[in-house]
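Here the complex is missing one protein chain, while the rest keep their positions.
Up next is chain A:
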Amino acid sequence: MRRTGGRAGAAWTARVAAVLVTAAVLAACGSGDSDDETSGDGGSTTVSLWHFYNTPDTPTGAALQNLLDRYEEEHEGVTIEPRHIPYADFARTLLQAAAGGDLPDIALINAFTTQSMAEAGVIQDLSDRVEDWGEQDAYFETSWNTTQGDGSTYGIPHVADAYAVYYNEAMFAEAGLEPPTTWAEMQDVATQLATGDRYGLAFSGIEGDEGATALIIRMLAAGADPSDIDSPEGVAALTQFSDMIAAGAVSNGVLTWTEEDAKNQFANGQAAMMINSATYVSVLAEEYPELQWNVALLPSDAEASTFLSAENLTISATSENADAAWDIITWMQEPDVLAEYLPERNKLAARDDVDTGDDPIRAVFAEQLQHAWAPEGTLAAASSEVFTHIQSAMQAAVSGAASPEDALADAQAKIDEALANVE
């Protein structure tokens, strides 16, 4: 009995081992790489491009698709295969693709992530190509700086955007007010315009880095450095935001609003002003024809800075079509191409030699862009985390969980740790 049991046991183990080996073999069969994406057939080239500008059936996605179609028409033998990945998943998907050795040729990335993507080895050094190209001096300094890492150039700017103040002209005329030029005036004007169901000012303050933009703009105006917020200037900025929310000039709901939500509040007349980027210019014009609105420069105090929103065109480290990719991204930056593309895309040129007409609203955004701020160096590499902590400080102060001083001191400790992690 015992002997049989031992033999059966051994046989059983052998069988289990065999099953596992079979499983491993089958699994190995499944992971064979197929290299069928880059090289096209006979003389033609296929270049893949990943972006987060939405699908072609949306206004932003359509503008990009039209641009790519135009390139294909003018360049025989080149096919561009665009792929849309939602913004929230973009950086993660790109890193996963890099780890899996399956990167696209061109990646249109958030400008602030350029440096960390370069450090990760996801995108390639374009310094030599840029040197031969020789157009780097046409770009605004803030925008061009986002392409730099360790003295090399890792991308070229695609578009730029800046935050400014949208205001409801009818409400301002009715109250006999002018757009504010300082933050003290902003508080005053927003308080006066808040009546009944209406708030004075709307912006996005949602959980995460997206919701930090407005407070960063306010801090920049006070002269605070977003990596050093535990300062008298930082406290002044946050205290004013808390006060405006406590007084009802700004809705407590900003803590739950995305930029899209802020736009809806403004479009529906529930907010007299909003801080937002040029992205919504044509949406407001086309979908809300009744709304009387205009755009003003952000209020300024010590500084007149706005927050840069930008994307860079990069070529992946493993691209086999780097020459074709370089031709595409530089073509996309030709002034006459941009002149047609940018108004459709509701964005601004990152360079100063593009004529996009004399639309007064675009002119305000273009002027605002001259004073754009963007994180650099270690702050750029840790920007997502640092901005998240700045939003947390706002949340804590606004909800009354902590005083502005304590909220900022707490956030500063986390920011210091995040910056130290990068170095």
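The definition used in the following text is that a residue touches a chain if its C-beta (ideal position, glycine included) is under 8 Å from a C-beta of that chain, and two chains touch if they have at least 3 such contacts; residues count from 1.
Here, contacts and distances are computed from a predicted model.
Peer 1: So one subunit is absent here. Using its UniProt record, which name fits best from "Sugar ABC transporter permease", "Sodium:proton antiporter", "Electron transfer flavoprotein subunit alpha" or "Rieske 2Fe-2S domain-containing protein"?
Peer 2: In UniProt, the chain excluded from the picture bears the name "Sugar ABC transporter permease".
Peer 1: If I consider the whole complex, including the chain that's not displayed, which of A:136, A:191 or A:395 touches that chain?
Peer 2: Among A:136, A:191 or A:395, only A:395 touches the chain that is not shown.
Peer 1: For a quick check of understanding: of A:85, A:186 or A:206, which residue touches the chain that isn't displayed?
Peer 2: A:206
Peer 1: Looking at the full complex, which residue from A:124, A:251 or A:412 touches the chain that isn't shown here?
Peer 2: A:251
Peer 1: Considering the whole complex, which of A:77, A:121 or A:232 touches the chain not shown?
Peer 2: Of these options, the touching residue for the absent chain is A:121.
Peer 1: Return the single residue from A:265, A:312, A:368 or A:412 that touches the missing chain.
Peer 2: The missing chain is touched by A:265.
Peer 1: Using the document's contact rule, name the residues of chain A that touch the chain not shown here.
Peer 2: Interface residues of chain A facing the absent chain: 15, 18-20, 22-24, 26-27, 30, 91-92, 95, 98-99, 116-117, 119-122, 197, 206-209, 248, 251-253, 255-256, 265, 270, 384-385, 388, 392, 395-396, 398-399, 401, 418, 421.
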